[in-house]
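Working notes, beginning with the structure itself.
A single protein chain has been omitted; all remaining protein chains appear in their positions.
Order of writing sets the chain letters: A, B and C. Residues in each chain are counted from 1.
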Amino acid sequence: MQALVYNGPGIKNVEDRAKPVVRMPGDAIVRITKTTICGTDLHILKGDVPTCLPGTVLGHEGVGIVDAVGAGVTTFKVGDPVLISCITACGRCDFCRRGMYSHCTTGGWILGNQIDGTQAEYVRVPYADTSLYPIPAGSDEEALVMLSDILPTGLECGVLNGKVQPGSTVAIVGSGPIGLAALLTAQFYAPSVMIMIDLDDNRLDVGRRFGATATVNSAAGDAAQQVMKLTDGRGVDTAIEAVGIPATFELCQAIVAAGGVIANVGVHGVKADLHLERLWSHNVTITTRLVDTTSIPMLLKTVQSRRIDAKQLITHRFKLGQILQAYETFGKASDTKALKVIIEA
Amino acid sequence: MQALVYNGPGIKNVEDRAKPVVRMPGDAIVRITKTTICGTDLHILKGDVPTCLPGTVLGHEGVGIVDAVGAGVTTFKVGDPVLISCITACGRCDFCRRGMYSHCTTGGWILGNQIDGTQAEYVRVPYADTSLYPIPAGSDEEALVMLSDILPTGLECGVLNGKVQPGSTVAIVGSGPIGLAALLTAQFYAPSVMIMIDLDDNRLDVGRRFGATATVNSAAGDAAQQVMKLTDGRGVDTAIEAVGIPATFELCQAIVAAGGVIANVGVHGVKADLHLERLWSHNVTITTRLVDTTSIPMLLKTVQSRRIDAKQLITHRFKLGQILQAYETFGKASDTKALKVIIEA
Amino acid sequence: MQALVYNGPGIKNVEDRAKPVVRMPGDAIVRITKTTICGTDLHILKGDVPTCLPGTVLGHEGVGIVDAVGAGVTTFKVGDPVLISCITACGRCDFCRRGMYSHCTTGGWILGNQIDGTQAEYVRVPYADTSLYPIPAGSDEEALVMLSDILPTGLECGVLNGKVQPGSTVAIVGSGPIGLAALLTAQFYAPSVMIMIDLDDNRLDVGRRFGATATVNSAAGDAAQQVMKLTDGRGVDTAIEAVGIPATFELCQAIVAAGGVIANVGVHGVKADLHLERLWSHNVTITTRLVDTTSIPMLLKTVQSRRIDAKQLITHRFKLGQILQAYETFGKASDTKALKVIIEA
Partner (left out) sequence: MQALVYNGPGIKNVEDRAKPVVRMPGDAIVRITKTTICGTDLHILKGDVPTCLPGTVLGHEGVGIVDAVGAGVTTFKVGDPVLISCITACGRCDFCRRGMYSHCTTGGWILGNQIDGTQAEYVRVPYADTSLYPIPAGSDEEALVMLSDILPTGLECGVLNGKVQPGSTVAIVGSGPIGLAALLTAQFYAPSVMIMIDLDDNRLDVGRRFGATATVNSAAGDAAQQVMKLTDGRGVDTAIEAVGIPATFELCQAIVAAGGVIANVGVHGVKADLHLERLWSHNVTITTRLVDTTSIPMLLKTVQSRRIDAKQLITHRFKLGQILQAYETFGKASDTKALKVIIEA
């Protein structure tokens, strides 16, 4: 089968690989019908993710059809259409029982990282019963690809951790795909103010189209002042960090209201300053989270009932044979204005 | 009347002051029967609290008898025994309605800071209806002085923010009065492991006496490793920071388990490093809080029903006339082993 | 001044009354600009509310302008536009501190019940600081009248108690004003299914217009079966009872899913059967609540930001001089299709 393989920093190739087979009783083999590329895949290609060894098939998102199941699988059978979670959950360890699938002791984010992933014709999914989700008949497959990772991430790490509430004020720092996913899912909770902050006016335009009530271009260095002005000097109830660098995390500290929450979504490579000399008495909460994807069942319902239009995030479409071109397009997002690209297998 | 007055950095005097009078309809004048000294009073005396101007009577804790009330006071009458909250709450601003009395727009921590405080024969308490608490008949006054500030602080900022739960593991960094207050109130929630961490063996002994299941002397620099060993490598569900310096806050980051909480109680003067490069995917929560004292009614019930022995925190007793000596004793706690000192007015 | 006075069962008159005056330091006198009629007013007129004595001015909803304040009022001054809560809250008793204003020991639902109400040119509001809400400049007054009682009731007793969540299924039994208020506010939380149940097709039409995803006419006696069919046999996550009779409460028991909530909003005159022989193992929650109006600040923000169109509930408008006619229209709602009627003073 065709697969996109990471062959060390900066090197990716489309290779011909053997079709994966069931190894454990809980495994399922899924024939991929649609997958996509994540910002994390680019991190791997930069060499930033040491757990991902050269030779690994990339990709941790996608939908497909069950092609084979191990003897222990009880929920799925061959032919079932399924959504693949980016997080593999055994469903039985202490973390899984607490809904913290991201820290599953034998799973977590392993697809396209520690084991072969979804940017291929077939993928082996361990613990299939708790790592796949049945797709309701008549679903729009493309929309559901957004439920493998990006929407749960925006929702769980940003919106739920950020305690977005009806009438509350929210600022999202970073109007890329993940910030926009937070923006879309924040609207489940009817906040009254949603401010998108970014350096790129095009991305802010997208933010406005996706429902932002205000936008702030942070290029001029006065983003904090602008947010304060937009909130009558109070700051925001929820500041969502969706970039992953010290400057944006510190901006969140400057704009969070007393009693508010900073919900970190960004992947950080270095430490940041925490201004406890000011925040110690500010009654704030700061949260971090690797997505658990426990929200997939809820997201499936909201997509089905058209409470959210997940397809808005999709800007480009490719065939699996064009996946290098898809990477090219996704990698140069500021030029191509790519958000999420669909790859049809 | 006699009062302990802050007269600028390093200077405090017992002075003869005019008895305070009702100025606003919501005011009450309380004749102090018992008060105490807080670590924050020492901060003021060092000149660290710019909101406290020279000439201010210090003190924000105490119990007493209502001596006079303004026309708008409906809950209390002359002669009522009352507990004074360290936080003055108007009960009507947005913050007060949300239970965030610490950020009351016209109150908050003002006693012994922005207005004259409780280390005197009488004190004026604004918004008396929502800043005083009736004392049940037959109460032990000394125990109740611990409810003005130190127990609510340990409970709200440490235990409640830290989400201590039955069976959970807790580490408290700092075994001073405030860390011990957290230790005492943590036991409302039956955690299975309570580790006290400090540099001072005497304080650790007190911690053990107050219920700690293990202690760690951090002098050797291996506190994190010791905590990891005590928790089978998992770290603690709740790490309570009760010191207020970068090193102890960073220790909390090193020992918090995935999915855990760092609850900051300490007063910080400088920023600290936040290791987002590790914590971004660790599903942790970090909280800060200035005490709101919303827990006083609950604490009153637990003291009444002997669920907590608040008097354990009291080590010394003085008359108001000896208050300079009380400050001396409290200020040299490492020698005197003072925790809280009672001053009888 | 003109006022609508309850003069015993079945008797209401427009009378000339003395303008109210400040009696307590916490009082405000409000000049009413807009008020409305509640179903509860009709209950009083039937003689069903023994706490309301003949001679009482009716009405507990409205907006107006502050005309006078007592010495203890700190939040409002003469000339301020205000929204009147149907619940008077002292802000200082145990219940108020817990946000349970409905059970305020010296307040609660007293306006137009135990003291003169808002269907008059002026009203005296006790505990003004915690019973009135400032109206933002440029607000639509008519919309805000819906925030005195009906929207907080639908939201607090129905939606919040009912734990409506994104993707969840909701059935509302009773498509009258209060059921519709629940329907409107449920949409803050993006449920995927909202089923309105009523005997009256016209009301169900309104339900559909207000956002219901399905409607069930219960006249045929098969409402439970219809709901089960609409939910693939699972029942609903939230069943909101908005009628107040045993039959509708029992319908809720028949349609609530395992793990679901029955949120009672209706005013009941007699007991109902609770089928514990079936429900004991069904993991359900049943809630009751007299509205606390703690959600008014949140509702103000959602109205301001157009997250909700509160004016949809208004069907008729009258001058204060026409209030008997307004009662006539509101009382014959099945003919007039009246939901809420605005009375301009």
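Everything below uses one rule, namely that contacts are C-beta pairs under 8 Å (C-beta built on N, C-alpha and C of every residue); 3 or more make two chains touch, one makes a residue touch a chain.
Note that the coordinates shown come from a computational prediction; the quantities given were computed from them, not determined experimentally.
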Residue in contact with the excluded chain [from A:D94, A:D140, A:D222 or A:D309]: A:D94
Residue among A:I11, A:L53, A:A71 or A:A220 that touches the chain left out of view: A:A71
Contact partner of the left-out chain, one of C:N7, C:Q225, C:T288 or C:S334: C:T288
Touching residues (missing chain, whole complex) on chain A: 25-26, 70-72, 74-75, 90-94, 97, 99, 106, 129-130, 294, 297
Positions on chain C where the hidden chain makes contact: 95, 98, 100, 102-103, 244, 249, 258-259, 264, 266-277, 279-290, 292
Residue numbers in chain B that touch the chain omitted from display: 165-168, 187-190, 192-193, 213, 297-302, 304-305, 307-308
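Quick note on the criterion: only the chains that are shown with their structure count from here on.
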Distance between chain centroids, defined by C-alpha means - chain A, chain C (Å): 41
Multi-chain contact sites of chain A, meaning residues that touch two or more partners: none
